[in-house]
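Yeah, one chain of the complex is gone here, protein chain that is, but the others are all in their spots.
Per-chain numbering from 1; labels A, B and C assigned in written order.
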Amino acid sequence: MSFSIKKQGDIVVVDVEGQLIVGNRQELKQKVLDELEKGEKKFLIDFSQTGYIDSSGLGVLVSLSKKIREQGGELRLANLNDDLKTLFELTKLDTLFQIADTRERALESF
Amino acid sequence: MSFSIKKQGDIVVVDVEGQLIVGNRQELKQKVLDELEKGEKKFLIDFSQTGYIDSSGLGVLVSLSKKIREQGGELRLANLNDDLKTLFELTKLDTLFQIADTRERALESF
Amino acid sequence: MTDIRSRGEDAAPLGELRIALEVSIPSDVRYIERVVEIVRSQCMAVLFAPRHCALNVPVALSEALSNAILYGNGEDPEKHVRVRAQVDDEQLVLEVADEGTGFDLEEETNDPTQLENIEREDGRGLFLMQQLMDRVERFDDHGNVIRLTLKRGS
Partner (left out) sequence: MTDIRSRGEDAAPLGELRIALEVSIPSDVRYIERVVEIVRSQCMAVLFAPRHCALNVPVALSEALSNAILYGNGEDPEKHVRVRAQVDDEQLVLEVADEGTGFDLEEETNDPTQLENIEREDGRGLFLMQQLMDRVERFDDHGNVIRLTLKRGS
């Protein structure tokens, strides 16, 4: 499991490679909060290379979404495969997040 | 596990996808013998997509090599990864077969 | 000569392939991913549906493991979590045992889809287990055990 962060225009793009679970979610959280502190406002998390997400991973996404909103920023998610989509639907988190099918769509949507 | 056979010039090229083991070696044998019967003389078996080979798989290769030679034909092997190379070395079968590093080299060597 | 491409002999009939796995880990969440990977490959080996192997089993098992490590054993490095997985052609049964005193399964299961819960960071674990498995049971056996059952056809 690893995260790669890069910037595309004024958007911070995070790729989650592997699982997003209790063992590594703090790392994702810290990385995004660091960028938020630096003044970044637009965040895109791309799940095209993600395996599975557990409830604590979902919890971190919820927490980040709140923190980003509080700073007047925006968070988008992209590239959830069918299994991950099901996970968001089961928990109704698909109603909380702005989810784009592709990275391009997500980038355009800011 | 599956085999794909195609012809490149006058050379019959067989790709072994997955394992070559007791459960499927007869299939490889039959396919190659069918081509031999049709009069084909040049055979290349490519292992770039092969997982592991067991002793019965090695046995089939030995048997095919004999049968092809008896008909005045030639057999080349190509693209053994390091693990498969070790297997041929342990059994000294690297001395029996003509083994090329790449498919191109093998094709040129006929 | 046309391009011939053939699959190997048909996969073996499933009947009678029985697997029982037992894994013991210390109370450290970093072990979770590896244990999940082992059980997932077991699940694939008996040809469970891809979705079961990629979603239901990994997520439900992760949840049970985290809870066992964090709540049941309080991350005490002296305490262990034991996982038993039994698979046959009908179902997968997972048991996750910790050294804790247990809890009230019904009482503790939240509905995170309720409006007042949707922005909570926690409280989705037991709910997800229930959603992703056909049965979730809890019982005591020298500690707390969660049993998750998933039927092949479901």
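Keep this in mind: contacts are C-beta pairs under 8 Å (C-beta built on N, C-alpha and C of every residue); 3 or more make two chains touch, one makes a residue touch a chain.
Here the structure is a predicted model, which is why all the values come from computation and not from measurement.
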- Message: Residue by residue, what part of subunit C touches the chain that was omitted?
- Response: 9-12, 15-26, 28, 30-31, 34-35, 37-38, 41-42, 44-46, 80
- May I ask you to list the residues on subunit B that touch the chain which is not drawn? 1, 18-19, 21-23, 51-56, 58-60, 62-63, 66, 82-84, 86-87, 90-93, 95-96
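Everything below uses one rule, namely that only the chains that are shown with their structure count from here on.
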- Message: Measuring between Cα centroids, what's the chain most distant from subunit C?
- Response: B
- Item | Whole-Å gap between the CA centroids of subunit A and subunit B | 48
- Task: Would you kindly tell me how far, in whole Å, the mean C-alpha position of subunit C lies from that of subunit B?
- Result: 42
- Which whole number of Å gives the spacing of the CA centres of subunit A and subunit C? 25
